[in-house]
Structure formats: structure tokens, C-alpha cells
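These notes are about the structure you will find just below.
Shown here is a partial selection of chains from the complex, left in place.
We just call them A, B and C in the order they show up, numbering each chain from 1.
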Amino acid sequence: MPTGEFCHPPPLPPAPGAEEEEKWVWAQIKAEARRDAEAEPALASYMYSTILSHSSLERSLSFHLGNKLCSSTQLSTTLYDLFLNIFSTDSNLRSATVADLRAARFRDPACLSFSHCLLNYKGFLACQVSCSHSYEAFLYKKKAYRVAHKLWTQSRKPLALALQSRISDVFNVDIHPAATIGKGVLFDHATGVVVGETAVIGNNVSILHHVTLGGTGKSVGDRHPKIGDGVLIGAGATILGNVRIGDGAKIGAGSLVMKDVPPRTTAVGNPARLVGGKEQPRMHEDVPGESMDHTSFISEWSDYVI
Amino acid sequence: MPTGEFCHPPPLPPAPGAEEEEKWVWAQIKAEARRDAEAEPALASYMYSTILSHSSLERSLSFHLGNKLCSSTQLSTTLYDLFLNIFSTDSNLRSATVADLRAARFRDPACLSFSHCLLNYKGFLACQVSCSHSYEAFLYKKKAYRVAHKLWTQSRKPLALALQSRISDVFNVDIHPAATIGKGVLFDHATGVVVGETAVIGNNVSILHHVTLGGTGKSVGDRHPKIGDGVLIGAGATILGNVRIGDGAKIGAGSLVMKDVPPRTTAVGNPARLVGGKEQPRMHEDVPGESMDHTSFISEWSDYVI
Amino acid sequence: MPTGEFCHPPPLPPAPGAEEEEKWVWAQIKAEARRDAEAEPALASYMYSTILSHSSLERSLSFHLGNKLCSSTQLSTTLYDLFLNIFSTDSNLRSATVADLRAARFRDPACLSFSHCLLNYKGFLACQVSCSHSYEAFLYKKKAYRVAHKLWTQSRKPLALALQSRISDVFNVDIHPAATIGKGVLFDHATGVVVGETAVIGNNVSILHHVTLGGTGKSVGDRHPKIGDGVLIGAGATILGNVRIGDGAKIGAGSLVMKDVPPRTTAVGNPARLVGGKEQPRMHEDVPGESMDHTSFISEWSDYVI
């Protein structure tokens, strides 16, 4: 979905640094929560316990995740403690969190506020727990980990896998803790997303529900897709194997992709073909992962059909 | 699935009015629950707490939804109170509930009883909470709201969005509270259904699991599909944009549709094409949303394939 | 995913009988759990409550399932009692459980240990509760039931349906309790799988997420697919109607299949076609349900596309 007028109601702060931005977003979230708590008695207690009683974004997020993911055999207190410890000591993680909040807030026209994303977007919540180091880090070897990924690389694999399992139960998002995810990533609707062990997702990517970044089954090594910056992947698309989806490419809903897709092109269908043809594919100018334009070129391609 | 003999075991009451019908269905549900509680000790307590201890269908439904959707930060009592208040004061909502119970009971051969639907069909449960005003209302501007939709139009948007989020967590059905849903709608299996903000679903529609009624991303206004009366949408179909699916049309499983589909025709494939061709599409006589005939014409079309 | 070196770290016991194998697997699971509990304080309590405090695999599994599936109106103790009673008295069920554990452990390169599967694989957990008698039994009329199937055939249908509903809520796996499932079946990722009432799944089958084995809607009788031994079904594939997928066949991701598929062939696309053509389809030598080779032939077929 596009970046319409609706998406930018609050004025953005002038060129903030990461820490300032985190503070600004947290202040927005508290203001939104306070407004909603006042207007809606049935939500007030929830707003206070989850947001307003906390002194920082990482405390609020750790509390919320602990309550969402706990079970009768994995207590909320234990999870809260775990998340808080990791978020508190890693400013890179917090900066990725802020970028993901902005991605949802400004790309999805149905997202009314930062707090709406923090509380309700299961794609956002799953992603915070799951694996990630920024795509740049992947390219340049400067790694910045998210929670489960961090646990994975610290050889706390059983814990990372237990968290993956809980996220799959609770949010139906199945991201392997060894996968690499950039900043500013939006998992929209998110139900049914599967991301394999050696997958890499760049910055500012948008991925719809039911998308699979799966393996070929041919090897145990590097066997999952590499998604470039600014890519948009439509609902139900399946990408299999160690293929490369170029920066700014667009993958149509329901597509099956098993080959590389060049940058700024559009692949559609099952099996997928490039819009405009393999030799001279149509190139687009915008960044689809940010503009969220799902249908340009694709509906042209299907014109002859219905 | 068709309306076979299996579907009509209990004799239907002679032309009941809405209130009589509600009473009749509720009496059926209590009788079924009593029979099951007696036959199955492991279910008896559940049958009593959820159905038999309540004095009306709306109390039973409010209790069941409150328990399904509650969490450690949103208590069952608060939700029960909220649902009961809305169902109690809106007979249109209750009549839509009854129509949806009948839809599951008489269209799905695997549905053995009304109580089975009330207790176990997550598509039914999600739909009761979610948005809806009847399609007629949409056409004729006489609106009849369901719970979350009602909250939305009362400007209790944060609460409506919080409920949408819980339904997405608990049932993996993601229906925007502003969407419009008719009466007698069956969401079969329901996992992974996504219905966008400006989507409209007519009366007597049947929608299988993994179906997406999504936006194009091109605008913030009216950007989601309009589904006519009696339409059947197969598993995994994706319909994008403000397109119109005509009354009585059938959309094949796994199809990608980005264009209007004429009434009583069948669209299949990714990208979708009309069976019989764009110019002279095959027209069917029955109402697929009610007959649940998933494969007529479609298997012909794929005949040449395997 | 293939059976690489990674898959066989612990030496296999020499030709064990069923009971010996069950003991051996249970001993492995306890050893793994003890190792993980020692290495990871945040998991130790969970490992003890779920595995290490139990005296047998069926007690551990019954406890774990009871805690996963319980709700405020269906208490864990009741479910534990129910599962334990069934598993304790049916050695065939336990032997199917062990075969399914081996399937996950040795086919999925992301599966690090038996305990990882027991605790975290929702496809495995859903399958244990759901229906099954071995495919052979189906062919030779010697039936061996799993939990919900067993309840179904004992005419405890309301309970079986209540369990199906909980599994659909908790794991988003919707398997009708009357369906028949063989041994050594792997549901990988599992989210969104739907298996209809009269479906049959053979031994050593692997099924990815979002796969539908659905009805045509044309009849109330035998109306769902029959899946042969050793079949591999890719993510998002939809198979509709009483069609036969031959032993060792492979169904590509996202395919729509409404016709029989011959043994050892590969069907791909929406609508599906046979790789190599209807007349002389390409035949493969391996057992795809075990080798987990998702892309052989399929990527060739799509070569001309991108």
C-alpha cells in the first residue's frame, strides 16, 4: 500500500540520530496510548500494563512479547527477563525495532499509529524476536543481531528454536533463528510466512502473508533465497532455493520463483515469468518495498487473461 | 461441499421469523449440547460452561468468544461484557449470527450440528466479532453492523483494531473491522483468510482458507474487492484491488484475480482466466456459494494439462 | 530437504524391534533434554516439566499435548488423562509416533534432535492427536488408529471434533479426525495444512505448509485425495477431489491438482501439468518424500520462464 497523505500525519523530527529517534517514537507511542486509554475504558488497563507503566520502549516490548509468548510451561517472567536483557544491551537491535515500526506506520495505510503496530502487528512482533542482522552487515561483515539470531550465534540454539516454535504457534510466522533480516522490514498480515535457515532479507523489504522463502532440499548448506533491498513480495508467493531477488524487484502474489530475478523487474505467475519478457523485462522506477504498489505491470500482464 | 442428505437431518421449522428462528436454533444447540454432554464425560464440563449454563445464544456466544480471545492483559470478563452488550442490543447482529450458523450447518458436509459450528468453527467465530453490515445494507444504505464493525463506526477504532489483532493471533483470520460482510457467509477452515479495509462480501458467500481480499497498494481510498451474493472462492485464491466479482461467480483454488469477473462465470489460474474464454465464458446455473461445487468446469479446463 | 551427513549424527541401533526402538528414541530424547537443560538455564524448568520428569515417551507427549491444547474451559488435566489413556493402551500409535519422530529428525536438515521435534514441531504434534491408521492398514483392512481417529471410530465424534478445533486454533493445522495417515509422515512447518474427512496419506510422505487435501464439494461420500507412499507435496499445493497421487510422486509448490498423478512423476503449476508431458512424463528414481528434493525437474520446467 502506498505512502499516501494518510501515512504522515505527525510531523517527522528533523534528521534525528538513532537515539533521538527511539525517544521520539517512544514519546509518540506513549501519547497515542494515553489518548486511547482515555477514550476507551475497555482498553485502558491493557494500555497501562503494556505501554504506559513502562519507562522505555524495550521494557514495553519485552513485557508485551513475554505475555504473548508465555505458556503454562514457559513463564512470562522468564521470557521478559530474557528479552529485556538482550534489548537493553544492544542498541542496534533497538534501532532495527524503530525502523520496523516506521515501516509499518508509513507503508501500510491501515496502520493508524505506532502503538497500533507495537501492540497488534504480529509480523512486527515475530520479527523482533526472530533472527536478523542488517543486510549491510551481511555484505560488509558487520553483524547486528536480533533476539533469536543473537541467541543462535551465542550457541543457545535450543532456546532460539523454542522461541521459533512459540512464535510459530502464537503468530503463525515461522522464521528460522539463523535467518538474516535487515532493518525497516514490514511483514504485512504475516500469517503463514516461512523463512528458512540461510535466507537473507535486505533493508526496507515488504513481505505479505503466506510468503515462503524455502529450501530446495538439495543441500544442507546455503540453500535459501537472498532478497535484495526494497523488494516487495506479494501474498502467497513461494521462492525456493539459493536464488537472488535483485534490489527493488517485485514478486507477484501467488508466484513460484526458483530462478534469480534481476533488480527493478517484476516476476509473476506459477511458474514465474518476468513482465516484459526474459530478454527485455519492464523496469520500474520506484522502490516497491516502500511504495507497496502490488499491481502495476502485473495487471497489464494478466490483461489478456480476463 | 454440497447440500447432501446428510445436511438436513433435523426437520426445518415452517417459515420462521427471525426471532423464532433464533429461538429454534438455540433450542437445537442446547439439545445437541445436552446429548453430547451425556455421551462424553470429557466434554460435559465444557458443554455446560459454554452452552448449557447460559440462558440465550448471545450469552453463550459472548462467553465463548470472551474465553477464546482473552489474554493475560485482556481479561475474559471485560470481553464478555463488551460482546454481550453489543449482541444484546442489536437484533440484526443476532440474525446474521443465525444465518451464518445455518450456512455452516447446511453447506459443509463435515458439519454435524449447530453446536459443532458454534463451538469449533473459527471462521464462524472470527466473523461474529469482525466487521459486517449486510450487503443489502451496503447497496441500500441501511446498515446493520457486527461487533468490530460496529465499534469502528462508533469511532472506537483502537478497540476494534485490538480485537482484529486478537482474532488474527487466535484464529489466524485477519478481517479489517471496516470491511463489510453479509449474512449467511461461510468461512470454511478459515486459516489464513485476509480481508482488507474496504472489502465488501455479499450474502450467502462461501470462502475457503488462505483466501486474500487485498488492496492494490495504489490508493488509500476504496481499494479492496467487492464480492457479490452467492460467490464461491476456492482455497488459496488471491483477489486484489477494487474489482467486482459478480453474483454467483466461482473463483478456483489458487487463482490470482485482478480484474472484474462477470456473474455466474468461473475464473481459474494464476493469472486467472475465465473458463470458456473471455468472450463466451461458460455460465453455470446453480449458486456456487451454496452448492459448494468446487471443481465443475475447473477440472474440465485443466483436462488438457494432466 | 535431503538426508545429508548432518542428519545422522547419533549412530543408529542395529535393527531394533518396535519396543526397543521406542526405548532407544526415548533415551535419546532424555539425553538431549538433559544436555539442553544444563546448558540453558532459561529452558531447564521447561525441559524438566515436559520431558525429564516423565517416565515414558507417552507420558511426556500426553503432558505436552495437554498443556498445548488446554484452555480455560478444557483443562490440561482432562486432556492429559485422555491422551495418556489412549497412548498407553495402543502400541501401534506409539510406533507411529516413533516413526514420525524419525521422519522429522532425519529428513529435515533444520531438525537438530528428537527432542526438538517432540517439543517444537507443530506438524508432528498435530499429527499425533489427529487421525491416522497406517496406509497399509487402509489397503489391507488392518486398522491402527491415532488419538482423534480412534475417538472417531469409537463414536466419540464430538470429542474428536473438539480436538480438531483446538489443533486448528493452536497449531493452525486442520486435519479431519476421520482422515487416514500412515507412519513416518512429516508435516514440515505445517501452518495452514488442511486435510479432509476421507483423505488418505501413505507412509513416508512429506507435506509442506499450506497444503490442502480438499473435497470437490460434489458428494458427501469419498471425496478427498489419496496420497501414495513416499510422496512429496510442496508448499501451498492444493489437491482437490478423490484423486490418486501415485507412490513416489512429487507435487510442486503452489500447484493445483484435480486429476490422478502417476507414480514417480512430477506435477507442477496451476493448473498442474506433468513434467515431461502427459504422454511421456519424466520419471525419477528416488523417493521424494524421503529425499525432500523439492526442485529437481521443476526448475527445469520453469527454465524457459525466467
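As a convention for this text, contacts are C-beta pairs under 8 Å (C-beta built on N, C-alpha and C of every residue); 3 or more make two chains touch, one makes a residue touch a chain.
Keep in mind it's a predicted model, so treat the numbers as computed, not measured.
J.: Let me spell it out: one sequence, repeated, and 3 copies placed. What is the copy number of the whole complex?
T.: 6
To be clear about the criterion, only the chains that are shown with their structure count from here on.
J.: Using the touch definition from the top, what's the fewest steps needed to get from subunit B to subunit C?
T.: 1
J.: Calculate how many whole Å lie between the centre of subunit A and the centre of subunit C, each centre taken as the average of the chain's C-alpha atoms.
T.: 29
J.: Could you list the positions in subunit C whose residues touch two or more of the other chains?
T.: 172, 191-192, 210, 236, 254-255, 269-270
J.: Okay, in this complex, where on subunit C does subunit B touch?
T.: Per the stated touch rule, the residues are 71-75, 78, 82, 156-159, 161-162, 164-165, 168-169, 172, 174, 176, 191-192, 194, 196-197, 210, 212, 214-220, 223, 236, 238, 240-241, 254-261, 267, 269-274, 278.
J.: Using the touch rule from the top, collect the residues of subunit A that touch subunit B in their complex.
T.: Touch residues, subunit A against subunit B: 1-2, 4-7, 36, 39-40, 42-43, 45-46, 49-50, 67-68, 70, 76, 109-110, 112, 116, 119-122, 170-172, 189, 191-192, 208-210, 234-236, 252-255, 268-270, 291-296, 298-299, 301-303, 305-306.
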